[in-house]
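Complex shown without one protein chain; remaining protein chains in place.
And now, chain A:
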Amino acid sequence: MVQALVDGVLLGGVYGVIATGLSLVFGVLGVVNFAHAEFLMLGMYVAWFAWRYLGLDPLLGSVLSFIIVFGVGYVVQRTLIERVLKAPPAAQVFLTVGLLIAIENAALMVFGSEFRSVSVPYQVEGYRLAGIFISAPYLYAFAAAVILSAALWFFLDRSWTGRAIRAVAQDPMASALVGVDTKRTYGLAFGLGVALTAFGGAVILPYITVSPTIGGQFVVLMFTVVVLGGLGSVAGALVGGIVVGVVQSMSALVFPIQLQNLCLFVIFIAVLALRPQGLIKGA
């Protein structure tokens, strides 16, 4: 029981970072990015190739994933998403769902359909603490997620660019009037959002195999986390991530593994029905 709780928190911290990216994109651009999980897949592949050909541990490769996917995200936003920012929601859904299908199939074509995994020396290791086993890959991924979240918070709170991103989220017109290039800022925010998710994908590579369809496994999870935390709330996404991680690992004690996602769906629907503004307010 305590074991499941610890596992859940460690998994959930990473879910938090993954979902923060989705939440940031919605919070700033107002677009629900259905293709978001595909950038997680791209981040995983970048880290996999960095491991395979450069010998980089995925925990370090994650930095590469962040940078490369940031660039891809910026270009995707400036060339495609920008066109639908003021369009009706239906157009935005069509575009991001189309993007999802395109990226997934491009990945199938380029990377092939086989599952790929890395082997790292600490893969099956761990620490024993008061009778609880703390898996090393879980712990390291969690630590990386916490560090990145802290860096994100610092960036959004203190840097000029971070403040500009928050300003554009709150009032694009007033932002332009003080000299913020809003189009560029939307590009940066989207790039940052997908890069956060890609980073989250890279750090879990030591315990999850990657394939072109991995996005599908994470999309429900991501949306559940974000809905729990309140769409558009960065702090909420982190809390939501940990809640989802704990629920997932606790439910594995009771239900067979195939029903794990069922619990998530039930929570997802319950939150939407009972508390559509999310569990925690603000941020």
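FYI, contacts are C-beta pairs under 8 Å (C-beta built on N, C-alpha and C of every residue); 3 or more make two chains touch, one makes a residue touch a chain; residues count from 1.
Here, contacts and distances are computed from a predicted model.
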I notice the complex is incomplete. Of the names "succinate dehydrogenase", "ABC transporter ATP-binding protein", "NADH-quinone oxidoreductase subunit K" or "CopY family transcriptional regulator", which is the UniProt protein name for the chain that's not shown? "ABC transporter ATP-binding protein"
Could you tell which one of A:180, A:198, A:225 or A:239 touches the chain left off the display? A:180
Residue list for chain A contacting the dropped chain reads 160, 163-164, 166-167, 170-171, 173-182, 282
